[in-house]
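Just one protein chain is left out here, and the rest sit where they should.
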Amino acid sequence: MTRRLLASLLTTAAFAGALAATGAQAQETIKIGMTQPLTGAVAASGNFVANGAKIAVDVVNAKGGVLGKKLELVLEDNKSNPKEAVAAVEKLILRDKVPLLIGAWSSTYTLAIMPKLIEYKVPLIVETSSSGKITTAGNPWVFRISPTSEMEAKAFMAKYDSFQPAIKKIDFLSVNNDWGRGSADEFSKYLKTKGVQVGSIQYMAPDATDLSAQLTALKQSGGDTLFLTTGVEQMTLALKQASELKLPHRIITTGGSFPDQLIHHPGPKEMESYHLLFFSPWFPDKAKYPEIAKVYVDEWNKRKLDFPGLTEGFRGYDAVLTAVEAIKTAGKAEPEALREALWKTKLPAVNGDIAFIKEGPAGQESGQNEPNVYVVLLNQGKVTMPLP
Amino acid sequence: MDQFLQHLVNGVMLGSTYALLGIGLTLIFGIMRIVNFTHGEFYALGAYMTYMMVSLLGLNFFAAILLATVIGILIGALFEFVILRRLKTTDIDSVMIVMIGLWIAMQNTEQLIWGGVAKLIPSPFSQQPMVFGPVSISPLKIFVLAAAVLLLIVFHVLINHTRLGLAMRSTFQDRDVAALMGVNVGTIYTATFALGSGLAAVAGALLGPVFLVSPTMGDLASLKAFAIVILGGLGSTVGATIGGFAIALVEEFGAGYISADYRDAFSFLVIVAVLILKPQGLFTMKERVG
Partner (left out) sequence: MIQKIFGALVVLGFATLPFWMNDPYILGLLILAGIFIIAAISLNLLLGYTGQLSLGHVAFFGIGAYTSALLSSGFDVDLGFGTTLVVAPKPVWLSFLAGIVMAALFGWLVGRLAFRVRGAYFVILTVSFAQVMRLIALNWVDLTEGPMAINNIPAFTLWLPGLGVTTLTSKAQNYWLILAVAVISFVLVAHIVHSRVGRALIALRENEGLARSVGIPVTHYLVLSTIVAAAIAGASGGLYTHYVRIVDPDVFMFIYTVTMIIMVVTGGKGTLSGPVIGGLIFGLMPEVLRDYARPEVQWIIYGVAIVLIIMFVPNGIVPALEKIWLRISAFGARFLPERLRPRLS
């Protein structure tokens, strides 16, 4: 055992050496750290957001960077896993010494890294996560630009009257995680204020591909509208399978994802669906700041990235724009200064205006932005914006 | 009643492909005693190959499925020849770790090549579902059912009425005696792994157009394949066939009538029940292949 231990420790020492040798080199750049799920179950979305961020960094650098220096995005994979999210963030903060973070896509990964923000005193811009807990946990280093399900539901209510025939009885098909469940809760709550009845709420496991059981049950419920909340893949599957089962509902998807494959491979005439988006790449002129949206869309297309990724990539783009604005306001790339600057940060972005209001327990509020919502209609591979 | 029939139809279609998946694994697990975690990856590989040939190379849909299966068989043979054969250990857990390493490598290679975004495979069938009373089913699914059943029949003939099948069955029963009887066990192992992986690949090629193709699609498939193998009894291809249909139906009805959230749990609960009550599986009579 003695020999084993000794020889084995040499191996470990070699590793520790390799680890120490991977120290970051000092450069004259301003760094922004970002963690996203680049591999694993939710890699598709993570990569969209990361690409959006990379584009924003290039656009900013083309205009001369910020505070006279180039911007550098340090991107770490959190492998669709909360433990890895913690490891990724510690590497970004301790090794790369980033003064600001963007991340982490899923609410669970974001919640996992939040204690680190307090420990190391670094601000975080939350670009996608929707769980209410993120801004009510009493963490003053959190600034969220993405909407909660509540905000999405509230914004939707403005469009309620434009739906003809009117929405009278609704059903839900949600992915079984906090986002899906939260969305079903919030939309129910707000629609009930208009006297809408809630029928059946069905859930599906995030990796479920066969939704026939849920859809068959929904067919019997008697509702006229189905709210579908899940990621891109499952959304595509649900829409296809619903069409095959001849589901009578009008389908509205929430959460901002778009089933891109249904553009490349159009469905039949009877298959149509509405989608609540936070950015509608087919109609950049309908965005609040069309010039900004156009730059984003053009750069994305120049790099030949998947077109419908634009509906998620803008989150990374806007997050970087926000970070840059904060750095300008603060005048320096230091975490505490950036935190204070973020409260004062207001800017026009792809989604619309970004500004932070206080949310959460007094004295420890986090920042929350109020976003815009767009509704598009998809039918036979074509996207239109029929509602005002 | 309407729901019942719809669930039944869904379950039977799914079951036919599950059966193929299960038979492939029961061969590998039964004859070679390998806890094969790459089984799901061959399923995914079959789907990706079909996608690549149809969407990127423009090949005929049916030819693509056939070709995808052949590729699955070839790569399976390659793995066995280059890696498995050279392992100096036969410990079940060490070999399992190798399969896990290959699983990780395969899945990430798929993501590296095709990206994490799920892909749709277009089929030449109309998207209009065919309606028979309360039941609606798409033409694609009818094709999948027909193709899977055909393959099941072909396979059973192979296993029970050919020399290769005989050699495989005897290797399963007793490897050393089979060797004494002149069976080249090394060749049989290669053939088994290739055939088993090929079956997983064809299941993926058939189901790929029904669902979507993504790098993680194989994970659930692997676990379900294990459930089928346990239910049917290790090494029993008849058991795996019936097990495949059984698991699919349990999932469908369980999800439809009890709880859709727990859909994927039903297979596991079935395994737990079987292992507690009748550990050899429902269909083994003294563990046989065939």
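Some observations on this one:
Chains here go by letter, A and B, matching the order in which they are written, and residues are numbered from 1 within each.
Everything that follows uses one rule, which is that contacts are C-beta pairs under 8 Å (C-beta built on N, C-alpha and C of every residue); 3 or more make two chains touch, one makes a residue touch a chain.
Note that this is a predicted model, so its numbers are computed, not measured.
Touching the chain that is not shown, out of A:70, A:91, A:189 or A:294: A:91 (per the contact rule at the top). From the options A:81, A:135, A:345 or A:366, the residue with contact to the unseen chain in the full assembly is A:81.
From the set A:178, A:260 or A:365, the residue in touch with the chain omitted from the display is A:178, counting the whole complex. Shown as candidates are B:178, B:194, B:234 or B:255; the residue that touches the absent chain is B:234. Of the residues in subunit A, those that touch the hidden partner chain are 1-9, 11-12, 15-16, 18-20, 22, 38-39, 76-77, 79, 81-84, 86-88, 90-91, 94-95, 107-108, 111-112, 114-115, 119, 131, 133, 137, 176-178, 181-182, 205.
Panel shows subunit B; residues 29, 33, 35, 83, 86-89, 91-98, 100-109, 111-112, 219, 223, 226-227, 229-230, 234, 259, 261-262, 264-265, 268-269, 271-272, 275-276, 279 of it touch the chain omitted from the view.
Operating definition for what follows: only the chains that are shown with their structure count from here on.
Annotation: 35 Å between the Cα-based centres of subunit A and subunit B. Within the complex formed with subunit B, the residues of subunit A that make contact are 38-41, 43-44, 46-47, 176, 202-205, 207-210, 212-214, 216-217, 220, 232-233, 236-237, 243-246, 260-262, 264-265, 267-268, 271, 306, 309. Residues 2-3, 6-7, 10, 14, 108, 111, 115-120, 122, 126-129, 131, 136-138, 141, 211-212, 214-217, 219-220, 251-252, 255-256, 260-261, 263-264 of subunit B are the ones touching subunit A in the complex.
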